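Heads up, one of the protein chains got dropped from this complex, but the rest are sitting where they should.
Chains: A, B and C, in written order; residue numbering restarts at 1 for each.
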Amino acid sequence: MSKNEPITQINAMAQAPEEQPKQKSRRGVEWFAENGIFVFTAVLILSAAIFVDGFASLQNITDVFHRAAPIGIVAVGMTFVVISGNYLDLSVVAQVATAAVIMIAVSNEYGYFAAVLAAMLAALIYAIVNGVAVGYFKANAVIVTLSTTYVGLGLLRLLSGGSIFFGPPDGALAQFGAGKLGPVPYSALVLVAMTLILAFVLNRTNFGFTVRSFGINERATRLGGTNTGLVIIGAFLVTSLSAMIAGFVLAAFSNTAVSAMSTGYDFQALAAIIVGGTSVFGGKGSVLRTLLGVIFVSVLSNVLVLLNIGFGYQQMALGVLIALAVTVDALARRAGKK
Amino acid sequence: MTQQDTIQLGGGELSLWGKIKLTIARRTEGRGVALLAIILTVALLTEPLVFTAYQVTLGRIALIGLVALGLTAVILMGQLDLSVASTLAASGVVLAIIPDLTLGIIAALLTGLLVGAINAFGVAIIGINSFIWTLGMLFFLRGVALVISNEAPVKLTNADAGIAFGQPLIGPITPRILIFILVFIAIQVFVSRVKMGREFYAVGGNPQAAKDAGIPVKRRIFTGFMISGFVSALAGVINTLERTAADPIAGSTVLLASFAAAIIGGNYLKGGRGSIVGTLIGAGALGVLQVTLTLSGVQVPVQQIFIGLVLLLAVTTDPNNLRAVLSSIRSARSSRVKVQKPASEPNKSTAS
Amino acid sequence: MAAVVEAKNITKAFGGVKAVDDVTVSVEAGEIHAVVGENGAGKSTLMRILSGIEFPDSGQVMVEGKEIENSAKDSIDAGISLVHQELSLVPEMTVAENIYLGGFPTSAGFTKRKEMKKFAQETLDEIGVQVDIDERISRLSVALRQFVEIARAIARKPKVLILDEPTASLTPAETDYLLSMLERLAKQGLAIIYISHRIPEVFRLCHNVTILRDGKLVYVSEIKKTTPQEVINQMVGRELKLDLESRRDAKPGDVVLSAVGIKAPGVNDVDLEVRAGEIVGLGGLVGAGRTELIRAIIGADNKTAGNVHITVDGKRQQITSYMSAMRNGVAYVPEERRVDGLAMTMSVTDNVYLPNRKDLAASGVINPAKAAKVAKELADRVGLRPPEIKREAGQYSGGNQQKIVIAKWLHKRPSFVVLDEPTRGVDVGAKAEIHRLVKELADQGTAVLVVSSDLPELLELSDVIHVVRDGKIMGTLDGAKADEKQVMGLAAGEKLVEA
Partner (left out) sequence: AAEEEAATDTSTDSSSDSDSSADAGDDTLEVYALLPQGNDQPYGTTYLPPMQAKADELGINLTITNSEYDGDKQASECEVAVAAQPDGIILWPALADTIRPCLEAANNAGIPVWITNADVNPEDADLTYGYSGTDSYGQGAASAEMMCELADGAEIGVIQINGLSGNSVATLRGNGFAETIAAECPNVSILAEQPGDWNKDDSQIAASEMLTAVGIENVQGLYAADDTMVAGGIAALEARGENVEDYFITSIGNTFLGNPLVIDGKLDGTVFQSSSWDGENAVTGIYRAITGETSLGRDDDASVLYMPNPKVTIDNATDPEVAPEW
């Protein structure tokens, strides 16, 4: 080894461009770009509490949570697909409805256990079809999940006949749906639990790691010894299981289920993910941010209803919000670069 | 290495068949053509009415395809425009609330251009991913359409003009079909023959290279989004005129159908690859399929399942991907038949 | 004679780091001016400023005494043409279109395609490159792309031609061709700025040399008045004891890799063996199929025929897929590190963690402290600078990125290491270190297979050299005795003269 010493020495002395410590202001701007959503959420909640009558009431907090829970559970799960660089899973619309209908229709006949099993089977099928098409056939996720939405909703309507199903008013499901811990409905506890679990899975497990690294560089991930097809199936499976749980929560909350009940969940969940700051290019983002995005969007909708502002304006506000969230982020980043 | 005059690095001369294969390999529309052929064959066998009533089929293709054509201009640059359906709805409402028809049409089309400019502003100037920015626009414009329409359909003041508009012009060709054809030709010529449009491919294929070569990338992005916005607005105008009223929640099926058409037609969502002809073929395949299913009276859920399966098939059969999947299946199979011979063969020379 | 192009006191900082610091360069007509320096010295940044792609913080660019505005278009119009370091072509456009990118000949906005093709063909003929002008770039080899890029630069009829490491992906034959072409162009009065890490090229081709170090200009000289040793010393900032030429004593052990009858697209029935402690080199021209061969061997791409076995600790296992290769201790340093090697926006730690995760977290739950510790050790081992394992891989210079790619594989003590062009675009210092690492691995008993188009490197490292042409091994040479002529002879298709 001694013959190598001179070079080692040289290299130790040759200077690589050491990065200078960042200036304070730049740090600040970058911090803001990273954490703006926390600030915005806090500011929105604070100003709503001060200026909007009834916002801070316990009852209203419950309502906000009710708003946030099903869509939030879908969104935290879908974050995996987004981070893997696959835009979104449109088929959550079909999946949530399927799970809800199964939960009520099957449990009425065969009990909860059978219902959960059947719903899990459905979730698994969605995950495998979406995951295989995207992961192994390298098909575009938007179109794949669009087609599984068509097929899934078609099947659901064919099998359920589009009927509205309702559970017994005092069944366990209905009780869970109406249950609260203080002002916090059980469904919101489910959301929080899901967020914590999925945050752990994404950040602290090898599976989550490969989802992130796949989102950044697919080929390097594959050459790092990863079965990338399985990673994608896994990401879709997380999404599907979340959609299933969202379906359960929704079914429990309304104690009814119908195939059209989750219309719009696809883009609403994506909106929350984006407002939270997860990049649709993949790789960058977190489940916790998605939770914040969901809270932000839910609080905003709640406030607009409290102010009795029409639905059209609510949609406009959501649009402006998305634009604002990403603009601030982009401008802050640009300032950070200078 | 002595002085050479030329250096040959590529393949040599090709046979005729080689040339044909090369030409096909250079095109992107293969899957769309195959799908269209299958659908046409099936339609011909089961529901010939699709062809005898071809003006209806054409009308459906135009309905699906018009927005897809504009969208393709954006997709070629590696961008997305999720706001097309909302643009369609909003411009339709703008047309309907303005009593004067001409003024209304102008205002509606300007709305489309404005939307395109705002989209491009977000993408090119602020520098935001178009998927997100136009998602925001999707919600915003839907809101605008609901607000200015007072959340209800708006009847055209001059409904007769609208009905007249829906009538065939020459033979079975309605203005919708004519406009669709004209838009197709215009955009096709634009992206294949006009310098500016041709550069869309450069912007999509390698933005940095495009910029370095002095192509005004931002201006191209503006042009692309404004084309998309304008065409969506045009679709909104046509729909509103033909139906004599504007629906603020119109276009619920337009967004996804136009994406499907563009993708079946072989357009690559990351940009730089694809063609307007492909989009036309994709729209054709989807349109014929839908009309066939409607005509044969298949139950809607079954129709949905059908269309979903066709889409899934179309999107999973990219020839390149398919080849890769097949060969990895093959090698996975061969891997199971392990040669269990011990390492006893003589150290034969590694090369000869 | 007056300078055609002059960059005056150019300064450019990226977030506090001065990439270019008050640099002045001028080049005359007919002059070939070399700009050299280590990775990250600021060469590319300076060139991007010259060609109007990057804005300088201060300083000005003059062409024939006139200051030019800072925009890509103005620079092109003023006569500055840049051949980028990273290929800057549009993959789905044709050769002809790429040559005229941004400047399609038009009438009333419509492209004049016939004219464009005619001009493109003329330009290609002028530089003597044969390629189908209707072919899409995505279907061309790297070398061809490089020549198309050069054709584009020349098609703009520049006064100044800048080439940023044009030979990094070229074989000696192609390099040779390119250099004579440049000499010819210079004789016709073109001013040329030439960037390369290959010092011999610089000495063969250039009239003057400018050396950058850490963004600063440290040395300018006429080539005639300096020596390669001096140039290298100035680049690294101190005297470098040249042991690049040093060879190690190989003590090959048992066969680790044996590949028999490998066929794949571009690979034509190849047998190959690599022994423990042995470095086998694969030489040949670009496009010879070496990358395809090694990827087929390790299962990164599918092969159509053949068997591959790896023997570790007496256990002989068949390699059927990349996964099984990895399980059996194969490490792969790919050719294109940006695309295949690294997740650029992930930290060094994460990049190192990727192939080792099953090892470091058998349960599937990550232990960040352990991951960081391993990353730190490996970063130290490969001499990563700065050794900040939390930094994103993309923030490192090319040479250091390559070190990260190698570091990824060291934790597992691989039994068989494959390196494809391990030092392409890497500066001399980092190159020496990478060589040291490769030799160290072999000394520890690892079987090593190296693909290199850099002949001195191939000769320095290899115990055995196989020369590949048309997907076949055309000849095998003893690494200790072979010389450049023999390798090139085989690569270019000449008979092997018995050594």
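The working rule: a residue touches a chain if its C-beta (ideal position, glycine included) is under 8 Å from a C-beta of that chain, and two chains touch if they have at least 3 such contacts.
Given the structure is predicted, the values throughout are model-derived calculations rather than measurements.
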item	value
Left-out chain, listing which of the shown chains it touches	A, B
Touch criterion as defined above, residue of B:Leu269, B:Val291 or B:Ala314 at the omitted chain	B:Val291
Residue of B:Ile24, B:Ala152, B:Val189 or B:Leu326 in touch with the missing chain, whole complex considered	B:Ala152
Per the touch definition above, residue among B:Arg60, B:Arg198, B:Lys211 or B:Arg273 touching the missing chain	B:Arg60
Which residue of A:Ala178, A:Val192, A:Leu230 or A:Leu331 touches the chain not shown here	A:Ala178
Interface residues of subunit B (partner: the chain not displayed)	49, 52-53, 55-56, 59-60, 63, 146, 149, 151-155, 159, 162-163, 166, 239, 242-245, 247-254, 291, 294-297, 299-301
Where the unshown chain meets subunit A, residue by residue	53-55, 57, 59-60, 62-63, 66-67, 70, 153, 157-158, 161-164, 166, 178, 250, 253-256, 258-261, 263, 302, 305-308, 311-312
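As a working rule, only the chains that are shown with their structure count from here on.
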item	value
Inter-centroid spacing, subunit C versus subunit A (mean Cα positions, whole Å)	41
Residues within subunit A bordering two or more other chains	none
Residues of subunit C engaged with two or more neighbouring chains	none
Interfacial residue positions of subunit B with respect to subunit C in the complex	1, 3-10, 26, 193-196, 198-199, 201-202, 205-206, 208-215, 272-273, 324, 327-328, 330-332, 334-335, 338-339, 342-343, 347-352
Subunit B partner contacts - residues on subunit C that touch it in the complex	51, 53, 71-73, 76, 82, 84, 88-93, 97, 101-104, 106, 109-111, 113, 128-132, 135-136, 140-141, 143-144, 147, 152, 172-174, 176-177, 180, 255, 258, 271-273, 287, 299, 302-303, 307, 309, 311, 316, 318, 320-321, 324, 464, 466, 473, 475-476, 488, 492
Residue ranges of subunit A in contact with subunit B within the complex	87, 90, 129, 133, 136-140, 142-144, 146-158, 267, 270-271, 274, 279-281, 310-323, 326-327, 330-331, 334
